[in-house]
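Before anything else, here's the structure in question.
Missing here is one protein chain; the remaining ones are kept as they sit in the complex.
And now, chain A:
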Amino acid sequence: MNYDLVVIGGGPAGLAAAIEARENGVESILVLERDRELGGILQQCIHNGFGLHTFKEELTGPEYAERFIRKLKNLSIEYKLDTMVLDVTEDKLISAVNTLDGFFQIKAKAVVLAMGCLERTRGAINIPGTRASGVYTAGTAQRFVNMEGYMVGKDVVIVGSGDIGLVMARRMTLEGANVHAVVELMPYSGGLARNIVQCLNDYDIPLRLSHTVTEVRGEDRVEEVVIAKVDEDKRPIPGTEQVIACDTLLLSVGLIPENELSKKASVEINPLTGGPVVNESMETSVPGIFACGNVVHVHDLVDWVTEESCRAGKHAAKYVKGELSASDEPIRTEAEDGVRYIVPHHIQKDNIDGKLTLMFRVDNVYENARIVIKNNGETIKSVKKRHLAPAEMESVKLKAKDLEKIQDGTLTVNVTVEEVVAQ
């Protein structure tokens, strides 16, 4: 099989990239999705709040996905479901498998990697105790409850205040479970402010900041968990332990971009994001292999995934048509004080049409701070921000007039602190 563009992953990133590539003139496109339907993780996010930026209205996850799925079908873009990609090579030879085609290979001119991310597990954060059942990642519990129609427990403690955990606190409550607490290691929440209000405060679920779960108890099924306050080094403080009787522990302790295939394709991975190093076109270190969405860096809102993925799709189309300049990395972005990482990692100015979006996350909670963008030490742009938090992805758009000022070298982003709220 031969295609101009193969998109790996039919979630919000893959869908947007495929649609954008078709609208930019690529005829031969194939989307490969491992699940039984398109839409990715949105299909289990039945709460609303999606699409405020993209559609200026509040949609549920499946509704948001459906708009793209319909468009994909209207554009007659080919896709295969229940199909797992086993290998991608640097030469863009893709090996995949499903029940209908068996084991097959596709030669592509360009590839978009859109495999998303996976949840950090109990094992990865080393919660001690027994290996009883009843410990779920929040996303797995969400799938059971929202898609399979089964409850996973009755008395729940949630560790980590990531958005999925917060949404599941509300969801489990609505389904009749008692959510005893959401326990967060950091002194601030890992989720969006609106989710704290709408999912915890509205249901009187306590958020225990600077706390952690120190032990899981129960021989076969979880019977109780021990929580404790932590010191500045995130170590449990002896004597602050509290035992909570429960049958379920949900984990919302972070997402990790899923880049096994990227590594097989020899794509360079950035250790800070866990995703591919990308340029302004969302092209990876391997020419013609693009990446977008949570496989690159974990987003807070799907709207930003869509925006980023459109950029990937558009530039993948340019690549297929031979219109994309090869990148020799003349401008590199660097995260400075207060900033954890920046996407893109480097910039080829002549590939930018119109404006350039820098996406990044800050490393702490800041009030009344400024985001300052500098090029070789010279300030290009400075934006005042009333509130900055690690849970929310920040972005700055550089317009044509800003871009004109930028010379080869480094482009830095920092947070100029006026007041730090929490360490």
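By definition in this document, contacts are C-beta pairs under 8 Å (C-beta built on N, C-alpha and C of every residue); 3 or more make two chains touch, one makes a residue touch a chain; residues count from 1.
We adopt the following convention: contacts and distances are computed from a predicted model.
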Statement: Its UniProt record identifies the chain omitted here, from "Spermidine/putrescine import ATP-binding protein PotA", "Iron-regulated ABC transporter permease protein SufD", "Glycerol-3-phosphate dehydrogenase" or "Fe-S cluster assembly ATPase SufC", as "Glycerol-3-phosphate dehydrogenase"
Statement: Answer key for A:R34, A:H47, A:K92 or A:R170 versus the chain not shown reads A:R34
Statement: In the whole complex, of A:H53, A:K107, A:R194 or A:R221, the residue touching the missing chain would be A:R221
- line: Contacting the left-out chain: of A:M1, A:L52 or A:M151, that is A:M151
Absent-chain contact - pick from A:T137, A:S189, A:S309 or A:N364: A:T137
Field: For chain A, the residues touching the chain missing from this view
entry: 34, 82, 84, 86, 95, 97-103, 118-119, 121-124, 126, 128-134, 137, 139-140, 143-145, 147-154, 175-176, 214-217, 219-221, 236, 247, 260
